[in-house]
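This is the structure, below, for whatever I ask next.
Yeah, one chain of the complex is gone here, protein chain that is, but the others are all in their spots.
The chains carry the letters A, B and C, assigned in the order they are written, with residues numbered from 1 in each.
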Amino acid sequence: MSEYARMKFYCDDERCIECNGCSVACDEAHELPVGISRRKVITLNEGIFGKEFSTSVACMHCTDAPCEQVCPVDCFYIREDGIVLHDKNTCIGCGYCLYACPFGAPQFPKDGAFGTRGVMDKCTMCAGGPEETNSAKERELYGQNRIAEGKVPMCAAMCSTKALVVGDEQEVSKVYRERVASRGKGVQSAPYGWSTAYKN
Amino acid sequence: MTNHLGDIQNAKAIIIFGANPAVNHPVGFGHFLKAKERNNAQIIVVDPRMTKTAAKADLYAQIRPGTDIPFMYGMLHLIFKNGWHKKEFIKDRVFGMDEVMKEAEKWTPEKTADVTGVSKELIIQITTAYAKATPGTLIWAMGLTQHTIGSSNTRLAPIVQLALGNMGEEGGGTNILRGHDNVQGATDMCCLSHTLPGYYGLSKGSWGYFAKSWGVDFDWLKGRFQDEKMMSTKGYTLAKWYSGVLAGKPGEDKIHGTPLKALFVMGNGITSISQQAKVKEALDNLELIVLADPFVNEAAILTDKQDDVFILPAATQFETSGSVTATNRSAQWRSKVVDPMYESKTDHEIMFDLAKKLGFYDEYVKGMLMKENKKEFTFPEDATDEIARIIKTIGLTGWTAERLKKHQENWHMFDEVSLRGFGPMKGEYYGLPWPCWTEGHSGSPVLYDIHRPVKEGGMGFRNRFGLEHDGVDLLAGKGSAPAHSANKDGYAEITAKNIEEVLGITLTADEKAKIGKNWKVDTSNIIAEKCMEAGIAPYGNAKARAKVWTFPDPIPMHREPLHSPRPDLVKEYPTYADKPNHYRTDTKYASVQNEKDWSKEFPINLITGRLVNLNGAGMENRASKYLAKLTPDMFCDIHPDLAYEHGIRNGRMMWIHSPEGTKIKVKAKFSYSVGSDRVFIPFHFAGVFQGKDLSDRYPEGTAPYSTGESANTVTNYGYDIITQIPETKGGLCRIEKA
Amino acid sequence: MNRDTQKALSTKVGRRSFLKMAGIAGAFGATSMVSAAGVTRAATEEEVKNPFPGSKSVKTVCTACSVGCGIIAEVQNGVWVRQEVAQDHPVSLGGHCCKGADMIDMVRSEVRLKHPMVKEGGKWKRISWDTAYERISSKLKSIREKEGPDATIFLGSAKMGTEQAYYFRKFAAMYGTNNIDHQARI
Partner (left out) sequence: MKKLIAYLLGTALVRAGEQISNKVPLAMSDGGASRGENPLASSQMLQNILQYKDGFGEQFVHFQTEWFQPLFMYIGIGVLVVFLLHYLIIGPKRFSHEGRKFYIFSLFMRIIHWIAAIGFVLIVPTGFMMVFGDALGGGALVRNARYLHSIGTVLFAISLVPMFLAWFIPMLPTLDDIKWLFIAGGYLSKKKREIPAGKFNAGQKMWFWLAMLGGLVMIATGALMYFQTVDVNQLLQYVGITADKDQIEYLRLSAIVHNFLGMAIAALFITHVYMAVFAIKGALDSMISGNKSEDELKHLHSSYYKKLIKQEEKSSQ
């Protein structure tokens, strides 16, 4: 395990300005149907000075991912670098992963039989799926496989203020610590959402 | 923008008036946030609405719309009183500050608080925070300009910076965030009714210079106009062109010129300018409408005109190449990505083709052939070089196509914070921010910076208005010339006459023969080259004018908006007298303001602004499903308290009525970002007019994914006294449940 | 329920490559490829590196706002297939807001105007460019002759390139009017 990077997301709410760049970059990069937003930007306390803040939420690619645990058909698999992926051919669209997910990440398009809910779709950290790497089939089902190309996932790469950071846990933690330190405002133990996602 | 976005990271304090970079320039705002992290810079926001920018601010003042001048005077009052101003700087480099000081004395914190609606304590807190942290940068955008006193606003803001000595400093300056991608470039090229490219005026001299530079006969050019007088007469503006059509109708503003019959629009969302009802009426009354756009220009949807409305598919900027000037005066080269899609044609192709049909094609393109006496031109490269050859006023000489392309190819070789180049780009700043005086010049990342030599971007203030006024020297004081200058003091703009004296050089006879009359028309570029060697700014080194003696208000004065919620203050700060022949149309001021107490019937302030997912009239963004889904409907931000008074529920429809009798039907969206005395509406929607859905009027397959009421149907009458920019940020309205 | 993650990994992930990545705040870290043994055919270098074989990258600039963010467009056979990230651009560092992230969609939008049209008797009618030019210019000419050059107004755009804007101003000048303006007025 240690040989590989452990990929994590971190959204800096001091920097996130709800520009929706990440969300649209993702929609666009993977050409998602309109009903799907793999990544969402959420603002709390809008309009209240001193209290408003925004953050970008998507699949966090959790350690011991609960979605993977509850899936009744075992369609999930976790790569050694921690990226949680799933097989759309196996998925039955039951929605259990959504119930298990603390981050509300799994999405369900209305493209199943008779316009019913189809199989689950979620952030792949731009790592595609089980189909052949960079094949047309993979792109159609899961979107781009930027990780295979050695590229940064689209949302973080296009984040306007570099609030959204992705990468190896060590690197992300470093960025986080640097920012906390330079702001000089007390040290939070870990980035927002990490204790839920990564149990540390 | 005097500085640039990366330079904001050098600021120790950032004050933002009427701008919302977090929404309008998100990537630019990243630099603001970095300033906060790296420099512990305080971000101060003064805005009628708690914007996304304010959400990241340390201090925020919810100002009453249209009272920026009182607020800034309130700041100046405290600055002068506490002696926080830079006395040396003012003495050497500013003209007329004493009168500003006198006016500022009146604006005590109490007085300011009363007018602006911001508490006295907060004004003091903000001023202290801002004045004490230098360098501080001052940011503004449309929130400051779109007022009847917009031009005064934009003068007082730099005055604050001058008083604090923040001009010409890294991390300081007045940084105006332009809207569209190439507002700066298009403005520099002066698609404006009162200037020629490069801000050359409409005088006979300017026309003569251009006729010569375009390689056409001046008399031919003159013959194209109605007469020589009209050649030097300002035209109608985008803001009020409708008056030119509606002239003569009862109740309409009188015009001074030919009534308009034909409209040719290329890439302009005229459904997003104020007085939409009038715009619609004007469109209906035209004989010919031509709209060239990649998407349907919604003017075609708005109008009831049944015939002779042409829509031409124009290519996007990704289907052509050329340069684009960013907000910081940097030029970037756009390479063509794909060929124009479908049957669309590039903008210039359409213009060239029409010029052929109208019979002036040869004259039109001749300027591109002149430099090397070519037979054929390549667009845009030869046009870029043509511009570089002609435009001296803002120093575009250095912007050759070759250099701009090299910058683009090497954009990774520039520093984020200073824009300074490395390696092959050493000695140049990214995009060669103008003035870029010569083909070897580095570009000027920070305007009016005297800490660096002219050839590395240094300069003083421009000498433009004579050498003295009322017996006061207008040239800069002793020792305030840019670094390494042959002349350490103030000096006049460089002409053929004074060049030898100011630079302390002697020209050869050959040079004397070639040299132009002055630096603005010196196509030989000898003046600029010599100036660089001597460390002299060709445009002189003068004082900045705090007082503009030719303006209606020589120093900026507060005047209430035409529709003010404070009738008591209207008496104290009345607007201007009506202005006749303002860009060919009579423009009303006092007569509107005094017509009645508007605030009785229309008690709510109406503010408009942008959304992050849309820009301009919004057509190109609403045509994207991903962007349209973020805001599927036109809405109105309304405080729950206000909504409750009117029985309006969250997510339900409401009407907004304007003093002009127009109305729009929009969805109410509860928000605390506005107080209960104002509402906010975004201006990107069109396709619905006063409650009537016009979506069946789109040609098949061209309707955007979302349509809505245009905010500018209800923005109030009112135009800036100098520029005729419409007052969209300081009007009144009445609301009711729909 | 017991999950055999190990099994899933070895069968499903085997043929892809992992990398240590530092995709952080603009730093496009060096990617060290540590590949695992393949069960099926290993993806070729080209397949892994480039899902759009033979495409070229074009540097250009976003048209949304005046910040001037860099865009790298991947073009394959004359089609803009992907909007790439200009992570090394000195102002934007690859960043985009939602509008910028969606530039490719603007160009490829299905609701773009596809051909010239004219409204006749309240109905939109498709016409050729030649017809459009012919009709517009003859109408302009007749208005110009009857009412003078000042009866026409040209509204240009801050979305044009600088050269185009310059030529737009020149167009009005040679048409013979100062009735020209653009968005800087608002």
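Assume a residue touches a chain if its C-beta (ideal position, glycine included) is under 8 Å from a C-beta of that chain, and two chains touch if they have at least 3 such contacts.
Note that the structure is predicted; figures quoted are calculated from it, not measured.
Peer 1: Could I get the residues of chain A that touch the absent chain, sorted low to high?
Peer 2: These residues of chain A touch the chain that is not shown: 18, 37, 40, 42-47, 55, 57, 66, 69-75, 87, 89-96, 98-104, 108, 112-114, 116-117, 119, 193, 196.
One rule holds in what follows: only the chains that are shown with their structure count from here on.
Peer 1: Based on which chains are in contact, what kind of graph results: line, ring, star, complete or other?
Peer 2: complete
Peer 1: Greatest Cα-centroid separation from chain A: which chain?
Peer 2: With centres defined by C-alpha atoms, farthest from chain A sits B.
Peer 1: Looking at every pair of chains, which two share the most C-beta contact pairs?
Peer 2: B-C
Peer 1: Report, in whole Å, the distance between the mean C-alpha point of chain A and the mean C-alpha point of chain C.
Peer 2: 26
Peer 1: Return the residues of chain B touching two or more other chains; collapse runs of consecutive numbers into ranges.
Peer 2: In chain B, 26-27, 30, 612-613, 625-627, 630 touch at least two other chains.
Peer 1: Which chain A residues reach two or more other chains?
Peer 2: Answer for chain A, listing residues that touch two or more other chains: 19-21, 23-24, 28, 160-162.
Peer 1: Using the touch definition from the top, list the residues of chain B that touch chain A in their complex.
Peer 2: Per the stated touch rule, the residues are 22-23, 26-27, 29-30, 33, 36-38, 40, 50, 52-57, 60, 612-613, 625-627, 629-630, 637, 671-674.
Peer 1: Which of the residues in chain A come into contact with chain C in the complex?
Peer 2: 3-5, 7, 19-21, 23-25, 28-29, 68-69, 74, 76-81, 87, 130, 132-135, 139, 144-145, 147-154, 156-162, 165-168, 171-172, 175
Peer 1: Which bits of chain C are touching chain B when the two form their complex?
Peer 2: Touching chain B: residues 58-70, 73, 75, 78-80, 86, 88-93, 95-100, 102-103, 105-122, 124, 129, 132-137, 139-141, 143, 147-186 of chain C.
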